[in-house]
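For this depiction, one protein chain was excluded, whereas all remaining protein chains were kept in their positions.
Here is chain A:
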């Protein structure tokens, strides 16, 4: 018991924290809140959801129309996923800008968390069994068929049949339920690794110089962050709950009718645009995975005198270009595959990846 209190004390109360970390360092704790919101709302949804292709869509309608506060739980869970990704992109961007990736164990565990979260979100999007759920699942699972020799076998194995079917939905529900708990474990490791040496800071200075205790300074600062997030989140949930939802998903899945534009949720659009920019199936799939995996190269290629990009004008500009490229790719992902979007997508894909290639050479320029 005493030991448990010691852990809490070391994590949340007496934890030595750099005094100068800015509001960009709030997003870690906000992501923790996002996970909590998703876990709680998800467990309540699972009490009423039915994972069968004949009932899934109707069980969701039952949740929104008949279950007490079901409409609220559903929109909180759907928009909570978007919020989770929005803040995770900011959190990762913060890490790239301020050189937080130099803590290798934290960075690698963080990347794995991001991949797991993406998998969880994808599995979850299939569960309502609307048109976009079904066709999204069909498109994404088919990507694996690009793997030489094993591809088709692997896809059938994942489906549990010869198309996205009832077994697919069943297992997607099981994995969607279990993955968040694995995510919790990974987040614990992420925090343990972080607390080995403590947070980085905007100046990138050696962090032993000026530390303050986590409580009350950062507990209260994080609380302020939570309040700002809650007010925005509640506004979206109550005012425009279906702002980010595709209208196609209000139609039950129909394997005989393909929607005119199949596209994933907004948080996958950048990767989807990269996938579509490569005119070869296997190449596209590889580029898709590389778009995330490539951030793992950062700790090994960046070795600057100052950790933070704020010390270098050129790096600042490059980072801004990188962020703009990310946003533009998100825009391109939602566009039909036709000129001029194909060419713009390809140019943006090249710019996206070149950030990771150009940056290491900056050491020589900025020396």
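Note that contacts are C-beta pairs under 8 Å (C-beta built on N, C-alpha and C of every residue); 3 or more make two chains touch, one makes a residue touch a chain; residues count from 1.
One rule holds for everything that comes next: contacts and distances are computed from a predicted model.
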"Rhomboid protein 2", "DNA repair protein XRCC2", "Cytochrome c domain-containing protein" or "Large ribosomal subunit protein uL29m" - which is the UniProt name of the missing chain: "Cytochrome c domain-containing protein"
Residue in contact with the excluded chain [from A:13, A:36, A:150 or A:223]: A:223
Touching residue (missing chain; options A:242, A:300 or A:361): A:242
Chain not shown: contacting residue from A:234, A:293, A:337 or A:357: A:234
Hidden-chain contact residue, picked from the options A:50, A:64 or A:346: A:64
Touching residues (missing chain, whole complex) on chain A: 19, 61, 64-65, 71-72, 212, 216-217, 220-221, 223-224, 226-228, 230-231, 234-235, 238-239, 241-242, 247-248, 250-251, 260, 313, 317, 324, 328, 331, 335, 340-341
